[in-house]
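My questions all concern the structure below.
The chains shown are only part of the set, and none of them has been moved.
Labels A and B are assigned to the chains in the order they are written; within every chain, residues are numbered from 1.
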Amino acid sequence: MIKVGIVGGTGYTGVELLRILARHPKVQLQTITSRGAEGATVAQMYPSLRGVVDLTFQAPDKAMLERCDVVFFATPHGVAMEMAPALLKMGVRIVDLSADFRLQDPETYRRWYDHTHTCPELLAEAVYGLPELLRSRLRNAKLVAAPGCYPTAVQLGFRPLIKAGIVDIDHLIADCKSGVSGAGRAAKVDMLMAEMGESFKAYGVPGHRHLPEIRQGLEAITGQSVGLTFVPHLLPIIRGIHATLYATLKPGMGADIQQLYETAYAAEPFVDVLPAGSHPATSSVRGANTCRIAVHRPQNENVVVILSVIDNLVKGASGQAVQCMNLMFGLPEVMGLEMPALVP
Amino acid sequence: MIKVGIVGGTGYTGVELLRILARHPKVQLQTITSRGAEGATVAQMYPSLRGVVDLTFQAPDKAMLERCDVVFFATPHGVAMEMAPALLKMGVRIVDLSADFRLQDPETYRRWYDHTHTCPELLAEAVYGLPELLRSRLRNAKLVAAPGCYPTAVQLGFRPLIKAGIVDIDHLIADCKSGVSGAGRAAKVDMLMAEMGESFKAYGVPGHRHLPEIRQGLEAITGQSVGLTFVPHLLPIIRGIHATLYATLKPGMGADIQQLYETAYAAEPFVDVLPAGSHPATSSVRGANTCRIAVHRPQNENVVVILSVIDNLVKGASGQAVQCMNLMFGLPEVMGLEMPALVP
């Protein structure tokens, strides 16, 4: 059994890790930490886990965590980078769900997160946790930077197009919509149901922290710099991301994009390319570790429209983190992740 | 492996059976029927089941169904009673999620369902599928009548009080609220999102079909006739039932109702009595086969308030049906039903 610790378990990615890991056949939940909730049981904070998880939140304790095989960080940025070096030194592997090890350039990190990176020396070692792109490196990773939710949906959506070199990479557009759980479990007036319910709006249009992460990922595919406009919006639903992606075909390109996508993801257990003409609903992946993609070329003109949906807490966070863990420990990649979506 | 057939699989209880049974370790899905959807794949109608279920809807075929060990009916009332006798004769066991075998009195059935029962001779053999009440009979059942969603929440909620004989059974009140999936997957104007969203209303106050079923269940507990006012309401959510139950204590009774409930359900895997002072949310059982119950006695007066929540499609329908199947086939009762609720 893999002994697992979770740091910062009171937020939504934390409870989602618990939901998944509690039923994972090779995992033993060892410890879960939270400064704010110290002493409370998981079941008190999340009655949905009564009878499923019987841990108590503890103050972060180095000795406890060092007894784990792997520690997940479900913390705000800045925490994992403080604790990672010591844990790695003790042979504990790390899957960080925060942004600390996603950006390879510490200066870019400083600019977007307004925080100086305290262990830039680990950035080269950190593997970006998108198995569809970096599976083989993940098998040997000690430190994994689990991707953000938007970056997962956008990169999986754009990747075959960009890799095939058939679109204009200077003018990519990602119009993305996210459920409110993406904003976390913090008390903010503008995330109240009375504010967010029955409404819809964009946010962060001047610049969102996931922009440099997406750009870095797309540039890694093509090897060139990429022009991307990224506009996130808030949906009045709890779970789900829908990315609507636009790219312009280079002249003469685009013969069979549907085929391109089906081939690219044929062997992927968690990427589902829908039949031509489909429109995936976010509900079709609710609670599941699946990314569903549909490919369109309206009126046969030169703009390709890709629709990519995930559950932001599963394939966009905790499910993908467990997928990475499975790879790191030589387990079947799908282990513990085969629950179908909850529909209706 | 238990060979399973599903009749009428296009509705919400049908797809929920598929979601659960597809991951059940001892089940092999054999056939699924639907007149309306004949020839369509399950995945076409429910993209959430792509890669999970690869069956195609077929016209109901007696020979096919007779090769099953058990057939679930997820049909409107009137269908199961037509097909049950022949299947039972061939040794096929039946779990009927419709109302056909719930009411022991065929005349009551006729009055409430406006339909004459065509095989009243099977009513005595049918076992009402509420394991917490009838576990031992279910182990040997050939024909199970899975309870309605409201009746499950109300009976589990009232049962310890009534069994203890401490409340006035002439004046019980069940104020119940259900998510919209309870109304099924039929095209009706008043179930459109534009009608039901951001709104709430009662319905069926003059008389709802679950009333005689609940009354029959409560009367079986006490052996006496029961006075019950049952008011259902429609919630603008997809899944979930919340029953708020009111009963008046007989003079001098009610010393420790919390203890009464904890004892009554101590051994039940799917009934969770919350700590005193709790208010269960329907989300705490979303997608789970659990009934959570809280017990209150406001201002210590003589009215007891019981709060009982279930997921109407799981413990209120398909999950409970699988729980019955497990009992019928000698499997661990919880097999295939241990998924935690999807929270948030």
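Criterion: a residue touches a chain if its C-beta (ideal position, glycine included) is under 8 Å from a C-beta of that chain, and two chains touch if they have at least 3 such contacts.
Keep in mind the model is a prediction, meaning the values are calculated, not measured.
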If 2 of the identical protein chains are displayed, how many copies are present in the complete complex?
4
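Going forward, only the chains that are shown with their structure count from here on.
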The distance between the C-alpha centres of subunit A and subunit B, rounded to whole Å, is 36
Which subunit B residues qualify as touching subunit A in the complex?
12, 15, 19, 22-23, 46-52, 181, 185, 197-198, 238-239, 272, 274, 278, 280-281, 283-288, 290, 292, 313, 338-344
